[in-house]
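Reading through the structure tokens given below for one structure.
A single protein chain has been omitted; all remaining protein chains appear in their positions.
The block that comes next holds subunit A.
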Amino acid sequence: MTVRSGLGDPGTAGLGDPGTAAPTAVLAGLGSALPPRVVTNHDLTARMDTSDEWIRTRTGIAERRIVDPGTATSDLAIEAGRRALDSAGGPDVGAVVVATATPDHPCPATGPTVAAGLGLGTVPAFDVGAVCSGFLYALATGAGLIASSVADSVLVVGADAFTTIVDPYDRNTAPIFADGAGAVVLRAGRADEPGALRRTELASDGMQADLIRVAAGGSRQRSHHSAALREDQYLTMRGGEVFKNAVLRMTEASRTVLDRTGWSTADVDLLVGHQANVRILHAVAEQLGIGQERAYVNIGHTGNTAAASIPLALDDAHGEGRLRAGDKVLLTAFGAGTTWGAITLTWPDGLQYTGMPNSAAA
């Protein structure tokens, strides 16, 4: 049974009574940034036992972008944030939420640095940590700030200099992960207008915390007050289990959120999944019965950029003309934690495209 009106459906709830209805978050700006240094599969073969064919067939990745020494997550986040603000047509937002697993420093959060770098004054700014699901968690957080009238507009950034926690000589992880940032501006609006975030499904399973993990650097290791082993400073991943869980969890969250939105899989104009691996994306599309032509893939030139991947994919898809006003869009992600989720939204009317990201250099 589907509830079509009343509190169960923000699509119609309280529309006749804007005085009491909680505002809905509406997508109003979009931008992204990639660091300038390109690393091809061929470059990787020089330092590890792998091949272009092996990487392409198992991941769909041809090249990725990597930060230069000295570049931090906030540098990428500020560039993407500036583009998103430009796209929204105004420099001001009421809050900043940064999803990242690679903050500039263990303390403090990167959000305030991003807000200051964008000249946003003393707005509330903080980080959300859900690794590769981080952008969806941050989007839900930003929407919550709007719904509760804490802010009437929010800059939500997904940014990671993820290669800083990946062993550059590990053939299981180094070919996959990369760096980048993507950002959106959310503003208060109505649930029935193009660009509205519709429904959100988020979940986690901490019993799987060791599926994808960096052993050292946090309080568990630092409480010893001795140096960490080299191998403990880098990400380890149980690839096969991650693959299977990612497909099952993204499929499950997508089905749930579609059902709650009142959309069928046939209604979805574009599935924009976390760009972890092209074969995961295709398997999710297959499980859902969504044709591959409706499953967006840009991992070939970005690699897996963790929290940045969904907004980067949205920006690329928008730039390619793949998204039109009113299109029904399904976002889904799975990441370390483990965490996963899915969000439905409609594509806004007249969203400004600020150009293909090439460089994070200021």
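We adopt the following convention: contacts are C-beta pairs under 8 Å (C-beta built on N, C-alpha and C of every residue); 3 or more make two chains touch, one makes a residue touch a chain; residues count from 1.
Rule of thumb we're sticking to: contacts and distances are computed from a predicted model.
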In UniProt, out of "sulfate adenylyltransferase", "ABC transporter permease", "Quinol oxidase subunit 1" or "Acyl carrier protein", the chain dropped from the view is recorded as "Acyl carrier protein"
Only one of A:R58, A:R190 or A:R213 touches the unshown chain, namely A:R58
Which of A:F243, A:Y296 or A:W347 touches the chain that is not shown?
A:F243
For the chain that's not shown, point to the residue among A:T45, A:S204, A:T256 or A:Q287 touching it.
A:Q287
In the whole complex, what residues of subunit A lie against the chain that is missing from view?
57-58, 240-241, 243-244, 247-248, 279, 283, 286-287
